[in-house]
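Here is the structure we will look at.
Missing here: one protein chain of the complex. Every other protein chain is in place.
And then chain A:
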Amino acid sequence: MDILEIIKPENQVFCKTKLMTDATLSYCPGCGHGTAHNLTMEVIDEMGIVEDTIGVAPVGCSVLSYDFMDIDMTQAAHGRAPAVATGIARTWPEKYVFTYQGDGDLAAIGTAETIHACNRGENIVIIFINNGIYGMTGGQMAPTTLEGMRTSTSPYGREIENMGSPLKITELIANLPGVYYVTRQSVHTHKHVRKAKKAIRTAFENTRLKKGLSFVEIVSNCNSGWKMTPNESNIWMEEHMFPYFPLGDIKVDGKLK
C-alpha cells in the first residue's frame, strides 16, 4: 500500500500542538522544556482561552519560549516574572496570566518577587521548571542543585557547609495563605506527562475561578548540564532528584496535603 493512502484525516491519532509555532526548539534533545511547553499550550488551546492569555517569559533556557508559544508574551528581566505578571493581572483581572520560569530565575534572583506574588495571592499561574542547574549560561550551580552535584561553579560537588542546602521553594511557598494550589510533577514518561498536563489544567481552571495563585513545579532533566545521555539523565533524576523533590500535590484547594 502506498504511504499516501494511509495519511488521511480519519487515520490521524496525533498532531502538532496548535499553539506551538513552527520554529525549531532551541532546547537540547532530551530536555523536558519542549514537553512542558507543549502541555501548557495544549491546555490553553483546549480551554479556548488563547485570546485572553498572556505569558511571561523568564531569563534562562526558556527566555525564547515566546518563539515557540504562539500566544502573546512579555519577556521579563531575570527573576522578575512574578512582578511583571502581577502588573498584567492587576490591570487585566479577566485575563489568564502565567509565568514560565526556571530554578535560577524563580528560586535565586527572583526569590523576593516569587514569595511576595505568592503571598499576595495574585490570580496567576506559575510554571516552575526545576532541573537543578543553570542551563543557559553553561551549567552553573542553581539554588536547587543537589548536595554533592558537580556543576561548573561547584566543580567538586555542592558543599552544604559553604554553599547551603538545595532550596525547597515549592514547600516554602505552599505555606503562604495566598497560594491556592501547589503541585510537583515531571514530564519524563507518558504517565507523568498526563499527570503534569492535568495539573497545568487545574492551575488555569483556578485562574478562571479567581482562586489565587497556582504553582506547578516540574522536576526536569538537563542532560547537557548534567553531562549525561537523555536516558541516563532521566534515570538519575528518578534516583536522585525525586527523593529530595518528591512528586505529587502539596496543596490543593487552599489546603496543605
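We adopt the following convention: a contact is a pair of C-beta atoms (placed from the backbone, for glycine too) under 8 Å apart; a residue touches a chain by one contact, two chains touch by 3 or more; residues count from 1.
Note that contacts and distances are computed from a predicted model.
Per its UniProt record, the hidden chain corresponds to "3-methyl-2-oxobutanoate dehydrogenase subunit VorB" from the list "3-oxoacyl-ACP synthase", "Acyl carrier protein", "ABC transporter permease" or "3-methyl-2-oxobutanoate dehydrogenase subunit VorB". Among A:Ile54, A:Ile127 or A:Val219, only A:Ile54 touches the chain that is left out of the view. Note on the undisplayed chain: of the listed residues A:Val43, A:Cys61, A:Ile88 or A:Leu167, the one touching it is A:Ile88. Seen from chain A, the chain kept out of the figure touches residues 50-54, 56-57, 63-64, 66, 70-77, 80, 83-88, 90-92, 95, 112-113, 116.
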